[in-house]
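Here the structure comes first, spelled out in structure tokens, and everything after it is commentary.
Removed: one protein chain of the complex. Kept in place: all other protein chains.
== subunit A ==
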Amino acid sequence: MELQLGLALPTNPTSEAFDLNYYGFEANNKEVDRVIGPCYTSSYEEDINDIINIDNNKRSFGQAFENSTRDRVVPRTLPLLLWNNNNHPNEEDDPKDLENHHSLFAANKNVGDGDGDGDGVVGWPPIKSWRKRLCHENQVVRAWNNQMVENGYVWGGRRASNSMYVKVKMEGVVIARKVDLSQHHSFETLTDTLMDMFRKWSEACEKNSNNYKLIYQDREGDWLFAQDVPWRTFIRSVQRLKLLKSSG
């Protein structure tokens, strides 16, 4: 496919040539050579020296700063690409070229510096380190939740969902219930929900959660008071729940 370069490439009337490609830095790649020059004569050597020796006095410090109006002094590039009917750029990628590129990219794929993603490319996607850390933390919490799902405390849960059902027993009630912990972020809402669930079975329960204490069994099999720990700790280790009548 011939690239129709409709661009009007800037032709500088003062013809300050500035193509360093002349300097015989031979690209191995003949394909690229065909497309981008070379097409210059030795007179350009003098021109280039002229440019390098541009009147240094004129160069003000303003040029080091933003948006300097002095920028116009700097020479423009010459038309780089000459098209004739014989050029067929980009017809086929030079296989040798491709090889070089692939190996270069392959060399840069490494274990993304502790990104937690084994096949990651360094610095991709472009998010700052501290954001990556935040994402990781949140993924850990979600992984715990999903771990619950995998441990069998699932009630119709699909792998893709984040639901986290655990068994709940209320003291004095024969039939246990199940509650989806992923719907809750605090003990308040959880105990409210649980009291609602059990209301029909317990006369003593006037939707007053102060009558009952919530306890949970953790991964080690120990029973603990839920209110003793932060929500985050609770959610990561809870296996099952129990509502105990609080005595006096």
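Simple rule for what comes next: a residue touches a chain if its C-beta (ideal position, glycine included) is under 8 Å from a C-beta of that chain, and two chains touch if they have at least 3 such contacts; residues count from 1.
Rule of thumb we're sticking to: contacts and distances are computed from a predicted model.
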The chain missing from this complex carries, among "Globin domain-containing protein", "Aspartate aminotransferase", "Spermatogenesis-defective protein 39 homolog" or "F-box domain-containing protein", the UniProt name "F-box domain-containing protein"
Contacts from subunit A to the absent chain lie at residues 3, 5, 7, 9-10, 16, 18-21, 23, 25, 27-29, 31-33, 35-37, 48, 51-52, 59-71, 74-78, 80-81, 89-90, 93, 97, 100-101, 104-105, 108, 113, 115-117, 120-132, 134-135, 138-139, 185-189, 230-232
